[in-house]
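Sending over a structure as structure tokens; questions will come in a sec.
Only one protein chain is missing from this complex, and each of the others stays in its spot.
Chain IDs A, B and C follow the sequence of writing; residue 1 opens each chain.
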């Protein structure tokens, strides 16, 4: 149970068996505010792993499935069936489960990117959810309080007309040839889709820029590279962007930048000011009003935009005490619980449309790169 | 349910009704890893608040108490009674509940400082827990992965013989006269005890130094100040420390340092190297081997002390993704679950003895300050 | 007099009258180590300013010229004539003086970019200096000790094979329409050349990348923008780069990024490690060996490349005491004094060839941008 007197939402999970990274993150996010209870799962297609994982996570044996379609049917038929499901499989196994659960009237929380192909993404967006089932795409960086505060500040005109967006996401874990559960599917186009780095973290960077600025991309020019010999997908992404209305941007994502663990960061400049934020210190954000000293805004701290600032509203603990990645992720889950209960509209939550746009972004980037950087529109 | 297939521990809470800060933190910490389930509470001495809060937190009406003694009796008598209780009341209401629950055979998780008087602390340490009930004091900074890694590195001799310890905890929220639920009891000696700043955050700083270095305090010289007119307890703490074996230290704690939200930090130097850590960036730590470049260690990242480093063992998500205050707090809860189940000895967890020492530290500091800084031993 | 018992070199200056920024910097740089003595000048084309400025700088009236050609003739004829001249005029007045002094056998220290047109640059590079007169282009960032150390470390293979170069130079001083001595000529194509931001600071960024990495540019794709209405040159530069051998890069330069004063920075990644440096904290540099903790190298401090490290050799004061922009600039002057005296070859000093390459870079960037980002080779 959580803090609001509401019965926890019954949750299922597809993928996320033991040793999976992102499934573990989703489970913590679902527990943190006490708004969900995990009661069913198709945690693995291997029966033994599915069974053992379910036991570890407190799922009863009868609700430990090995097949998501069966799970969707069975759970939809139970009076105590799951109300929502988290899909944390590799990209190529997003479409099937998402469709199955939505059509079974079960709300879907799906990891990004939406699918492994644009075709799947478009098809999924055409699915008619039964009974108004809702969809959440976990672009988790949008859950950071200061990211939301920046979005509000920009919408309120604090930066004036936007001109320049510099966004990046460097990592170093694929600097050399690596083989493990995480690396294998991300570098296998049959599971990840046509994008490697562009799909795994480039889309996060793009979504972060999109979410904070509200700018729509007009076209992009990309130069994707595969530095590690034998790798089948890109591991470094260079993109120039032109937004509608005239703003310009650059996006750099890399899995081969030694010294960078997980470093999404963004800098946004308008004709009246700038904002700079980076994930490694997520409780701080620079606000640079033109002609004045830089201000270091803090999560929940003193702010130039008043007590109703989103960061204040979304923070759990007093300013100065750091929150992190898991809290941001949990905020998406918590907000989505409000949507499921019909209490809020979840206006800040990433949607199916964002997911389709993300897939178009991947396709446009790969297409542009294959055409020597030709300026390319989202499909 | 959590991740390990174990039934969650049945948990109660004393204090922590709606709008309480630290009770909320304890509840999140108890949920994050799925190791506890909150099922009973004496959340407030005001019946209505107790009842309403219980309802909000999913506690059934019959287990919503207004009196901790009654709660201890009743829960001990239930076959499904709580196995552990979190005490999150003001300092002067730690002793009573802790004694009652320990003597009822219920494990106790108690916020710091241990009590409001040294006498209570000593008395509490003499209580005979029924059935081997265990005790945890939530000096939560000890749950940060890098704090634990530093402790291990120092124990392993990476800094050589320790010489200098500079620890501090500045805040600014009491720079002016403030009246609210949080401020009121902390500045009221009948509830907080003789220490204001020294008790609320000075003890955190002291515990942090003690935990990381392993050094024992020999004596201290203190200069406590009350800067805000009319305040009944200190709001700024200056202490010089001498440790057994010859190391020296300084401790600064303040509630009147504008620009500082919650800034515990520590710097430790030995004859072979130094370590520097601060809470506002808890996923980073400086390691300064003498004569070599500074190294920036990260939570779970590359480390000079090998794959078995405590930080690696205690971290939940990949390096680079920030963890924070709530995860550190949850780690204490998770580790204590292992102790309750008899699986681990909880060697890293703060104990009753740490709590008594903390109270002796407060008394020694106040005594020294009242004696014009006379070098004073822990009582 | 300086520190080495040598007679100071007699120096003249073209441009740099009162209120000029860069002339003042050159004069400080020439004085700092005592290696030069300013004795003549054509400080302004306006006789009164030239005369008054000369008096302020201690130049005798008879050597206060208003015409550089006359100055070159007269000084070359004097037995005590200048041995070197600093050219600190707007870009379009570099070619003429540089040619005149070189052909008069007087060494030339010229501010960047080399000229205002590529044609002038190529013509200048074809001039036959009389008597072996030498040429220095003041790409001053190459004078920072850690920039030189990075160059050495990269040359020594500390980063392995280079893959990714992210270089940038953001400013904010032209965010709005500005009119003053500094802004006017920089935004006037007849004086600055075809490039605005690309010429003024983009070339610095490019040179910094070139100097540190040793990589040769194969081609670039540029998107230059003029954000401030009515401005005749670009004020924001986005460039993607492909280097010979396969490395890729991005270059961002901007004069419209609020909150950025003068922020050149560079990040370089190879298959064995990374290096990151930024001018605002020039005495620090990150060295990120793959799979190890980041190391914070300091100017003159402990280093992984031994006591003969360039940074150690070039630093004037003990580590920890900050050096800055003027010291880096002075190092170019000091090193060039050694070249003039025939004592050193000045292998680290920016040359005429670097200047020509810089002009080709400007032209290629403008050309590419005018061709919708077509990948363009240096002319």
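In this section, a contact is a pair of C-beta atoms (placed from the backbone, for glycine too) under 8 Å apart; a residue touches a chain by one contact, two chains touch by 3 or more.
Remember, it's a predicted structure, so these values are computed and weren't measured experimentally.
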Partner chains on view for the chain not depicted: A, B, C
Omitted-chain contact residue, chosen from C:283, C:314, C:331 or C:368: C:283
Contacting the left-out chain in the complete assembly, out of A:173, A:269 or A:287: A:287
Chain B, residues in touch with the chain not shown (by the definition above): 159, 163-164, 166, 168, 172, 175-176, 221, 223, 225, 227, 236, 238, 240, 242, 246, 248-250, 252, 254, 256-260, 267, 269-274, 276, 286, 288-290, 294, 372-373, 375
Sites on chain A contacted by the missing partner chain, in the whole complex: 287, 291-298, 301-304
Where the missing chain touches chain C, by residue: 1-5, 21, 24-25, 27-28, 31-34, 38, 55-59, 171, 260-263, 279-283, 298, 301, 316-327
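Assume only the chains that are shown with their structure count from here on.
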Farthest chain (mean CA position) relative to chain C: B
Centroid spacing, where centroids are CA-atom means, of chain A and chain C in whole angstrom: 43
Chain B and chain C: spacing of chain centres that average the CA atoms, whole Å: 55
Centroid spacing, where centroids are CA-atom means, of chain A and chain B in whole angstrom: 34
Chain A: positions in contact with at least two other chains: 260
